[in-house]
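A single protein chain has been omitted; all remaining protein chains appear in their positions.
Moving on, here comes chain A:
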């Protein structure tokens, strides 16, 4: 029997752990802090990029003057006619039948507005401003000038690009395994694949040397279920009665799986959109009582969603995919990978939170800002496996990984932390 490589590990997700739960606060604090923090980070970048000739101004300083070239740092608000609105729903509920929610509510007619601390200005900019790819909540610096109609003509746009990146000095061959969407409730459909996966994990299929180099397994959400619950006649009672027992059984089974896997490899389990966890981001770690067997092992831990950790020197950041799914709904981005890349460029894990993505009403910080550029950035529960090595400004290299749900594709991702190479491993059963 061989031993696995060891690897320095640091959990950096403490900023996502909620110490208080006060849901009475308004979300404006979050936007205020986001803008303030990102303005602080963007200002030197803007000065470096565009020099000091063009001043950084506030909207109120323009005072309606025209043709004043300046830099403005603000938060984008995307005015979308079809964006879900609770107010509209309430106002219309007595007159019209509820309209089904659109999968994507991005339209070419969507308007971009830039807001700073006090005012807002409508943006226009043609090719410089790919409005269909932008979303509400992004903080950026725009260079341009105002016109007589009150528009701000954008010439250039600058994003944070997730801050600086530490150099990568990882031991040879350390590998990280990512898996998402175990969907234990439906596991009877892919039980052979799951069985193969676990024996592959333990190096039984003549892959001992490879297994030895795998240092950690991250389970990126939706381990219990990977889709919304089936429709039930009444919301609360029926749901609890019909599904509670199934869920408990599924968690119990997961517990035994994780307890077994954690003897072979370090396992980090994130909650996902459909898991029995809190709904708002950041999702808090599963309580240890949910996994009484696995939680006894030090190699198993429940972690937050989003999750940040450092393996040797490689910074790993990931989510269970809610941020990407929500971004795909509000923009015309064509793939999860592009959405993931955009969030990296924008320097914010979940820009659409709290607008269309539920998140905790922080009042003194915005923990979703990416202050350090990760080496591995992943999103779970995507439609398909996609990966790319993103090279940002200053040669920053980030491995982007869109993980598909294991229940759908029976595949996992293996990332070499030294080279940032990534490949997909599939476990399938050929149907006759």
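Note that in this section a residue touches a chain if its C-beta (ideal position, glycine included) is under 8 Å from a C-beta of that chain, and two chains touch if they have at least 3 such contacts; residues count from 1.
Quick note on the criterion: contacts and distances are computed from a predicted model.
A.B. asks: Looking at UniProt, which of "Large ribosomal subunit protein mL46", "Protein ECERIFERUM 7", "DNA polymerase delta subunit 3" or "Exosome complex component RRP40" names the chain we cannot see?
C.D. replies: Per the UniProt record, the undisplayed chain of the complex is "DNA polymerase delta subunit 3".
A.B. asks: Out of A:295, A:328 or A:357, which is the one that touches the chain we can't see?
C.D. replies: A:295
A.B. asks: Which candidate, A:30, A:158 or A:196, sits in contact with the chain we can't see?
C.D. replies: Spelled out, the listed residue whose C-beta touches the missing chain is A:196.
A.B. asks: Suppose we count only contacts with the excluded chain; which residues of chain A make the list?
C.D. replies: Listed in rising order, the touching residues are 1-4, 6, 191-192, 194-196, 198-208, 211-212, 252, 255-257, 259-266, 288-289, 292-293, 295-299, 385, 411, 423-430, 432.
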